[in-house]
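First the structure, in the form of structure tokens, and then the observations on it.
Only one protein chain is missing from this complex, and each of the others stays in its spot.
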Amino acid sequence: MSSCSLHVLTNDDDRTFTLSDYEGARARWCPGCGDHSVLAAVEKLLSAEQLKPEDTVFVSGIGCSSRFPHYLKTYGFHGVHGRALPVALGIKLHRPELAVFVVMGDGDCTSIGAGHWVHTLRYNPDLVVLMLDNGIYGLTKNQTSPTTPQGVPSNTQPQGTILPPLNPISLALGVSNASFVAQTAEFVPAHLYATLRAAFHHRGLSFVRILQRCPVFTRGSLPRR
Amino acid sequence: MPSDPRVHLALERLAPPIADFRSIVVGALAQAEGFVASVDPDDETRVATARAALGPFAEGRIDARALVALTAERAAIPAAYRDRLDRAVAVLRDVLERGVALHVVDVPSGTSLVAAVEGGLARAGRAFGAVLAVELMKGGRYRGEEHDGLLDQLAFRSWTRVERRFAPPLVVLVDGTDLHIGGLADFLDGREKIVLVVRGACPPAPLARLITPRTLVLQTVDDAGLEQVANSADTAVAAMVPDGCALFLHDPGLGREAWQRMSIWNMPRAPRQSLGGMSVWQMEEDLRHLSALAAGPVAAGESTPRAGGAPAPGAVDALSRWLLEQSSLSPEEPPMREARS
Partner (left out) sequence: MLRVHPAMRGIVTVANHVAGPADAASPGRPHTVHRMREHTVEVVSDSGEGAQKCSQIFGAVSAKMGNGVWTVEIIPAEIQPPARAPEGASGNRIRLGAGQVTNWGDDTNLVVAFNEQVLLARHRAGALARDATILLEDKWATDDDADIRDAWLQAMREIADVGYRVVTVPMEERCLTLVDDARKGKNMFALGMLAFIYQRNLDLVFEQIAHTFRKKSDAVYARNVDLVRLGYDWAGAHLDFRIEITPEPNDRPMVVMNGNEAIGMGAIASGMELCAMYPITPATSVSHYLSEVFERFGGVVHQAEDEIAAAGVAIGASYAGKVAFTITSGPGLALKTEFLGLAVMTEVPLVVVNVQRGGPSTGLPTKVEQSDLLAALFAQPGDAPRVVIAPATIEECFHVMTTARRIAEAFRAVVIVLSDANLATGVQPFPRPEVDTRWHAEPADLSAVLAGRKPYGWDESTGLSRRIVPGQRGGMHTVTGLSHDEGSKVAYSAGVHGRGMAMRSRKIAVLSSLLTPPTPYGAEEGDLLIVGWGSTKGAIEEAVDRARAAGLSVASLHLRFLSPMEPGLTAIFQRFRRVATVEINYSDTMGDPYVTEENRRRGQLSWLLRAQTLVDVDCWTRVPGEPLRPGAIVQAMHDLMPPRGDA
């Protein structure tokens, strides 16, 4: 690509990057939040793959998880609720040489941004898409999300969540042209890391649902094993 | 340019990597010229450029001069370096103007092949030096005593990893008697492509010693295989040799073992007499090396041991069972629970 030739030629260096090269602002999620472990795994991945911070972009929507880019020292785009995927697609279309990651929550991905989710899976651009699924709206204080387990009370459905949860994996698998669909959990770090690594090395859209607990609003609804 | 038709044939086949190199220089020149314009003290030129850039719709509507005054950031470049900037631009232009001739090296009989290749690469490498110089000036980090050398020749050994990836391909016309090949190994890095066009008598397998696992090595009489050289993602070296030499291809893409990567079409006898300082034994040794590499499969070793940190299979099963359960995809549980009545 001639448009970045100076960059291509002069950006070479023998830098090696350590974990601290990817650390941004101090993460302000609640203590015990699953987002911390995902952040740790992502930083480990970035340094294992020696991604140049300036050639890496994290795109997010709105929600607890969408603070993610602020806590990294890469380029970041913290956009609007549910619409991280179109922005990420635009970046990747124009600058295919960048490594582009998307971080969304369950409300972001499966509710307000569901249309973008389905269709970006179909387009299958080379993105790593992480859906941090704690099954609740945490930032706005405990409202039912599409993945909240049935019966769990919330501020919007205090008698217990009425419908059975949407299943992001079967939905993603139902999209023709979906090329990488995985599920892992924040509290099995080895599996989480291995999944992220496989997702990163997949060419095409890698959709990873990461199950996690909300320390404030998940009332033992996830089994402890 | 040498009149040997094989040189032109080789250039034709190397057109894609030559185009890659040139596109880098074209892009760099555009940006360098943009930078020159931005440090140009001539306001009139800047205003004229800004006016044109706004397009005819803005004519008579937008004050280009005022826009320049508001937005132009005069690049901070010491006047002392102004001529260096012009020289850098001139170098880039010169590299472009030379066209494919830049990619041809004619080694005079009896002189050093390695020195000629080094010179050829350094000549093209001036483009990399110029790019770096412009970049340093843009960043305000240019220091005369330290960086002036960038605008002369830039030897291959100073090229960065990325520059080596965009290395200019070379077609080298050389006497068979001057094929002292060992030194060429120094230049086989990144994506360098070298095609030797051999004049006169030639040792039977001059390139055998350049075979390493990731280097594509080809001996051919015509252009067969040169396309692979041009398109190889790694280093590649080829020789267009006269009839009677070994004809072979070592293609790194074909397998993990040497014998999988080797194809030999012609294996001549060893010559009876020395050639240009190369002894019979040396030439025999080249052929033996080729045969050894191409020799059939060796006994397979032990299968690779399992990586230390991976969990035991039982634990993996348990975990995946649980994960499947979380997505209601496990066979034990129906995918959807009935809605509450």
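Letters are used for the chains, namely A and B, taken in the order the chains are written, and counting of residues starts over at 1 for each.
Just so we're on the same page, a contact is a pair of C-beta atoms (placed from the backbone, for glycine too) under 8 Å apart; a residue touches a chain by one contact, two chains touch by 3 or more.
All of these numbers come straight from a predicted model, not from anything done at the bench.
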Option touching the unshown chain, where B:R6, B:K138 or B:K193 are the choices: B:K138
Option touching the unshown chain, where A:V87, A:I169 or A:L211 are the choices: A:V87
Per the touch definition above, residue among B:A58, B:M267, B:V280 or B:A294 touching the missing chain: B:A58
Subunit A residues that touch the omitted chain in the full complex: 2-4, 6-7, 10-11, 24-25, 52-59, 69-70, 72-80, 83, 85-95, 97-98, 115-116, 118-119
Missing-chain contacts mapped onto subunit B: 27, 30-31, 34, 49, 52-58, 60-63, 66-67, 70-71, 73, 135, 138-140
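Going forward, only the chains that are shown with their structure count from here on.
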In the complex with subunit A, residue positions of subunit B that touch it: 23-28, 30-32, 128, 131-132, 134-135, 160-163, 166, 309, 311, 319, 322-323, 326-329, 335-337, 339-340
Residue ranges of subunit A touching subunit B (in the complex, touch as defined): 1-6, 8-14, 150-151, 162-164, 167-170, 183-185, 188, 190-191, 209, 211, 223, 225
